[in-house]
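Handing you this structure, nothing more for now.
Apart from one protein chain that is not included, each protein chain of the complex appears where it belongs.
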Amino acid sequence: MKHHLILLMAAKLMIPPILLFALYVQFHGDYGPGGGFQAGVIFASAFILYGLVFGLDELRRVAPLSAVTKLMAAGWGLYIGVGYAGVATGGMFLDYGRLSSDPIAGQHTGIFLVELGVGMAVASTMLAIYQCFAAHQSRELTDDEW
Amino acid sequence: MLAAGVISVLGAMVLALVRLFLGPSTYDRVLAVNMFGTKVILLIAIFGFLTGRPDFLDIALAYAMINFISTIAILKFAGYYKITEPMTRPPASSTIPARRPG
Amino acid sequence: MVNAFTSSIGHFNYWASVLLMTSGIYIVLSRGNLIKKIIGLNLFQVSVFMLFISMGKVTGGTAPILTGRHEIFSNPLPHVLILTAIVVGVATTAIGLALVVRIKYAYGTIEEDEILALDLAREQMDARAQ
Amino acid sequence: MIRQHLAILQVMLPMLCAPLCVFARRPVIAWLIATAATLFALAGSFILFAQALNAGVISYHLGGWAPPWGIEFRLDAANSFVLIIVSLVGAVCMIYGRDSIPREIKSSDQPLFYTMMMLCFSGMLGVTSTGDAFNLFVFLEIFSLSSYVLVAMGAGSDRRALTAAFTYLLLGTIGATFFVIGLGFIYVLTGTLNMADIAVRIAGMSGSGTLHVGFAFIIVGIGLKLAIFPLHLWLPNAYTHAPSVVTALLAGTSTKVALYALLRMLYTVFSPDLPFEALILHYLFLPLGLTAVFVASIIALFQSDVKRLLAWSSIAQSGYFLLGVSFANIGGLTATLVHMFNHAIMKSSLFLAVGCVVYRTGSCSVASFRGLGQKMPWTMSAFVIGGLSMIGVPATVGFVSKWYLVLAALERGWWPVAFAIVAGSLLALFYFGRVIEAAYLQPSPENSAVTEAPVSMLAPLWALTISCLALGINSELTVSTARAAAEALLAPHAGLPAHMGP
Partner (left out) sequence: MIIRIQNLFPVVMLSGAFSLLSAALFVSMDAVDVAFTEAAVGAGIATVLYLSAISLTGAIEKPPSGSRAIPLLVMTGLAAMLLYGTADMPAYGDANAPAHIHLMPEYITGTRTQIGIPNIVSSILASYRGFDTLGETGVIFTAGAGVLLLLRRGRPRRELANQGGNE
């Protein structure tokens, strides 16, 4: 006998659209409101919803903390890496103009990569923070602590 | 027409806030917060049309999702006192403790 | 009189955010509960964001996304700064709450005066031990 | 190519090492990465200083955008001088940390701990290098957030580290937010965030309330980070309970970076006319500085914990900085900068020496110093030299800074202030005397088996101690560097591109 069957089903139905929406915000950020940071938060909140409904153990199975930590470092590393790519292609640090033959296309590539790095870092950081807090829930609150 | 919509939504928001402040029980407040969130979404949608930039519906969409998630978080917290338990199990106590005046 | 009225409209947003800012600071200074302090800090920061965004608004302007149909845009630079500041705010909140949780473990309370009393008792114990 | 990009690599290499340390499987590898990065930064800062002296100003345009639109790194003699201080103390602390950190931090936490150290270090370098006011705030936050966590890492041995970190977080965030508010006011007036551009555009206006309030908020915000006298509440606890390496790093660098930011704001952004002529700020700084020196020194007299004693002494020293600034002449500024460098060396070496004592005895109360003169001769002699230097005994760097402060006071004709500086040193004699007396004249507790600290900790400690003596005897080097830095600070419009000129 499952409790909250409706909620479980609703959450299951909601999570894929949220992830899809996060990707839309990520890649449509150049044209409308949005960008890496917002997309990262929405992406993470989909996982947080999953964790809320199905429990922390299940969330850990899907997104283990060690992997999340590495992703966090990788996201920021990607941003810095794009910066170094600017130096390597003969421009200044974070200069995207030479990432492609045409400066404007280069800017597009640079902004795309940078936003991707931000999105990765933010999503994984939020998830890591949530997992850290959730992992500590070991004590029962009594009624009069309310 | 749209302006009238904005005004009525604002009125509804004020009413929701009143319930939020007074709300004797937690349920009242949760409902009020959720309704307040819904009204904000509506407000943004109408406002987008009012200023001629309907492409901002994106934001309203995002709000709807966030509002859903935070309401679930609040409710889960109210029912279980903690956020790790999977919701496939029954809550720790089946009733939300009565609000004390505060 | 009329002049004062228009200028008060012109600065209303600033005043509102100043009010919020001061109440945020008031919470931080006057409340003993550490989580409440962090909430106050958050309120303070959000009101600063409002101040900034008010500075960026241009009458008749629209959101700074090029469409080809609009010519006047609000100033996007404060928006950029505030995006960064929001991120900084949430980072501070996260670390602050993590510290609060650790303090709760270590002291068993998150009320400032109780923590101070515990620390004082310990210092007196140390002094006696020497 | 590296020379051309050195200004940015100096900051970004340590910053890249932060995520790299996360991937390190063993703490030693993380330590190696971190130490290599600090040594690179040290070498880089010396080269940059030489370049800045030659070229006047090094301007690095990030992203290839010209300054008022893009962010620039703007290095002159003043910031590259501060860069040297930061990277020197950072490198010494990292080498020292090889044996000290495993004692205080669990091995599974160490890679992340080194990540934090790197973030803190590169954040400080960034604050120092940047020429953009908002970018300064961003780096200030990286450095502050990581230092809150680093201070809290002392919780392994004492839970009070947590409350110390929390207070630090509250006040630090309020300070940073004040800085942002001030920045917003200035932005409304000028429409720019580039420091040099702000300076040019502010120069013409005066008497605007927005300008004054913006200025006040910026100064108070930085003052909270700098722990100038009434805003120092977070500092003693934070320094006392943090791990030894962290304390040495923060004591040696963080207040120096904040001081640099203050000087940059006072002299470059609000070219000296506004702070010192329109608002006569020196009449505020002078009493604050004097109170800081005396009150903090007297509180230090009554401390039973050596780290806390040194922390109060740091607050007293920030009073000396303020005094130097309040003289509002080039002599005072030079004295402040000389003292900044010297204080970084002395205070770090003192905290490192205390770290050695903690390493062996596990405590840093004055009582636990009893008899250490015989048991740990090298550590304690380094401590004594550091202490003498803080007092201002001739042939140490402390004497040099006091000397120039007194000279600057006399240059202004402020006899009582000069006298007060000497009296403040006398107080330092008393509080250091207590510790030294315990170490050399009191017998050690009987069953103590304390031995000398390992060489890997003594070597960096003595490197600082020797430079403390060498630069005290031959003061020409620091003083001439500091004078160049002071001149750079007082020449705000040097080296501006044509479209930004006044």
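Which chain is which? They are A, B, C and D, in the order written, and residues in each are numbered from 1.
As a convention for this text, a residue touches a chain if its C-beta (ideal position, glycine included) is under 8 Å from a C-beta of that chain, and two chains touch if they have at least 3 such contacts.
Since we're looking at a predicted model, the values are computed, not measured.
Asker: Mind giving the shown chains that are in contact with the missing chain?
Answerer: Result: the unshown chain touches A, B, C, D.
Asker: For the full complex, which residue in D:10, D:190 or D:348 touches the chain that was left out?
Answerer: Of the listed residues, the one touching the omitted chain is D:190.
Asker: Of the residues listed, D:10, D:100 or D:135, which one is in contact with the missing chain?
Answerer: Residue touching the absent chain, from the options given: D:135.
Asker: Going by the contact rule already stated, which one of D:112, D:269 or D:356 would touch the omitted chain in the full complex?
Answerer: Missing-chain contact among the listed residues: D:112.
Asker: Just to verify: which one of D:44, D:90, D:126 or D:289 makes contact with the chain not shown?
Answerer: In the full complex, the listed residue that touches the missing chain is D:126.
Asker: Write the list of chain A residues that the hidden chain touches.
Answerer: 25, 29-35, 37-38, 41-42, 44-45, 48, 52, 65, 69, 72-73, 75-76, 79-80, 83, 93-94, 96, 103-104, 107-108, 110-111, 114-115, 117-118, 121-122, 124-126, 128-130, 132-139, 141, 144-146
Asker: In the whole complex, what residues of chain D lie against the chain that is missing from view?
Answerer: 15, 18-19, 22, 62-63, 65, 68-71, 106, 108-109, 112-113, 115-116, 119, 123, 126, 132, 134-135, 138-139, 141-142, 145-146, 148-149, 152-153, 155, 157-160, 181, 185, 187-192, 201, 208-214, 216-217, 362-363
Asker: Which chain B residues touch the hidden chain?
Answerer: Given the touch definition above, chain B has residues 13, 17, 20-21, 23, 26, 29-30, 33, 36-37, 40, 43-44, 47, 56, 58-59, 62-63, 66-67, 69-70, 73-74, 77-78, 81-83, 100, 102 touching the missing chain.
Here, only the chains that are shown with their structure count from here on.
Asker: For chain B and chain D, what's the span in angstrom between their mean Cα positions?
Answerer: 47
Asker: Quick one: report the Å distance separating chain B from chain C, using the average Cα coordinate of each chain.
Answerer: Comparing mean C-alpha positions, chain C is 22 Å from chain B.
Asker: Go ahead and note the Å separation of the Cα centroids belonging to chain C and chain D.
Answerer: Chain centroid spacing, chain C to chain D, equals 27 Å.
Asker: Could you check chain A for residues that touch two or more other chains and list them?
Answerer: Residues 32-33, 133 of chain A touch two or more partner chains.
Asker: Among the residues of chain C, which ones contact at least 2 other chains?
Answerer: 63, 65
Asker: Under the touch definition given earlier, write down the residues of chain D that touch chain C in their complex.
Answerer: Within the complex, chain D contacts chain C at residues 134, 138, 141, 145, 148-149, 152, 155, 159-160, 162-163, 165-166, 169-170, 173-174, 176-177, 180-181, 184, 187-188, 193, 304, 365, 367.
Asker: Note which residues of chain C are touching chain D in the complex, please.
Answerer: Where chain C meets chain D, its residues are 21, 25, 28, 34, 37, 41, 44-45, 48, 51-52, 55, 77-78, 81, 84-85, 88, 91-92, 95-96, 99-100, 102-103, 106-107, 115, 119, 122, 126-127, 130.
Asker: Enumerate the contact residues on chain A facing chain C in the complex.
Answerer: Touch residues, chain A against chain C: 31-33, 37, 122, 129, 132-133, 136.
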